[in-house]
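Omission of a single protein chain aside, the complex is shown with its protein chains in their original locations.
Naming follows writing order (A and B), and every chain is counted from residue 1.
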Amino acid sequence: MNSIPIEYYLILSAFMFSIGVTGVLIRRNAIVVFMSIELMLNSANLTLVAFSSYLGNPIGQVFVFFVMTVAAAEAAVGLAIIIAIFRNKLTVNIDEINIFKW
Amino acid sequence: MNFELLLFIVFALVAAVSSLMMITRKNAVISAVFLVLNFFALAGLYLLLNAQFIAVVQIIVYAGAIMVLFLFVLMLLNTGKEEAILHGKKPIKYFAIFIAAVVFLQVAYLLVFGSGSFTSNPDIEASLSSGTVETIGREIYTKYIIPFEAAGFLLLAATIGALILAKKKFE
Partner (left out) sequence: MGNIIINDLWSFLKPEIFIAGGIFIILLADLVIRDNRKAIHFTALIILIAAFASALLQMGTESFIFYLGKGNNHGLLAVDPMSTFIKLITIFSTILIVIFTITSEEFKGSKFKSGEFYTLLFGMLLGMLLLSSGADLIIIYVSLELLSLSSYVLAGFIAGSNRSSEASLKYVIYGATSSGIMLFGISILYGLTGTTNLYAIHTILVSPHVNYLTLGLSILMIFIGIGFKISAVPFHFWTPDVYEGSPLPVTAYLSVASKAAGFALLIRFIKVGFISSVGTNGFWNFYENFDWQLFLIILSIASMTVGNLTALWQNNVKRMLAYSSIAHAGYMLLAIAVLSEKGMLAFLVYIAIYMFMNLGAFYAVMLVANKKGNEEISSFAGLGYKNPYLAFGLSIFLISLTGIPPTGGFIGKLYLFIALLDGDMYWPALIALLNTVISLYYYVRIIKEMYLTKALDDTTIETSKTELTFMFALVAPILVFGIYFTPLVNFCTNFVRILGF
């Protein structure tokens, strides 16, 4: 079926995953941190779909369906928390939000 | 070079570059737009993998719903630009990049190295049929009905939670 070896997909998803991890570590804007987390989830989705397609079994894609549901819910809750914080402190910079030590 | 590989290279490059741009832009709105681009490229890759249903859902849910939510909040809060990302006083950021590079090399190496043991047995028929709405729908509504219900409760909890947290307080 595919002239593309599965390794190509895996390397791409590993790359996106580490970019996501880097984003979480270096960005200070809480919203961008959440976007980086979405990137991590997407790289996992890519791996799941790639394997699902190469194995010819649909479970991986069913899993991706659930991951998308979870990602949507997580984004909604995360952004609501950010709005609540913003209302109190007028910032979304996670360095400035520290009553506790990070 | 065949057409499929060409498409893969285009989509993969777009996905990789846009994800890199996403985390390096100072303006969060531009980051969000690059993330949308990344999601579109992923949808293209899903199509290459015969996952039609997931490709469509990727665009509708991720690019359509989730990213609009992000952009909406960004515009609502109007947070302005983040100061230069790598010029902070913290050397920890360089350390973070180093860590990420190590993670990438490790993961990539292990995935490629271990790929011999992936029980991969490309079967065009099975692969084509496993990506259709019919197959996925049947799986979700028979075998995976309990996770499906749990996902329903997850969305309920998320709705209530978002309401509780973000609702304007009347005092």
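A few comments on the model shown:
One rule holds for everything that comes next: contacts are C-beta pairs under 8 Å (C-beta built on N, C-alpha and C of every residue); 3 or more make two chains touch, one makes a residue touch a chain.
Only a predicted model underlies this, so the values are computations on that prediction, with no experimental measurement involved.
Of B:A101, B:I124 or B:L156, it is B:L156 that touches the chain left out of the display.
The chain not displayed touches chain A at residues 10, 17, 20-21, 24, 30, 33-34, 37, 40-41, 43-45, 47-48, 50-51, 55, 57, 59-60, 62-63, 66-67, 69-70, 73-74, 77-78, 81-82, 84-85, 88-89, 94, 97-102. Residues touching the missing chain, restricted to chain B, are 106-107, 110-111, 113-114, 116-119, 143-147, 149-151, 153-154, 156-158, 160-161, 163-165, 169 (touch as defined at the top).
We adopt the following convention: only the chains that are shown with their structure count from here on.
Look at where the CA atoms of chain A average out and do the same for chain B: the two points lie 6 Å apart. Taken together, the chain A residues at the contact with chain B in this complex read 1-4, 6-12, 14-23, 25-29, 31-32, 34-36, 38-39, 42, 45-46, 49-59, 61-62, 64-66, 68-77, 79-84, 86, 91-93.
Residue ranges of chain B in contact with chain A, taken from their complex: 2, 4-5, 8, 12, 15-16, 19-20, 22-23, 28, 31-32, 35, 38-39, 42, 45-46, 48-51, 53-54, 57-58, 61-62, 65-66, 69-70, 73-74, 76-77, 79, 82, 85-86, 88, 93, 96-97, 99-101, 103-104, 107-108, 111-112, 115, 118-128, 130-131, 135-136, 139-140, 144, 147, 151, 154-155, 157-159, 161-166.
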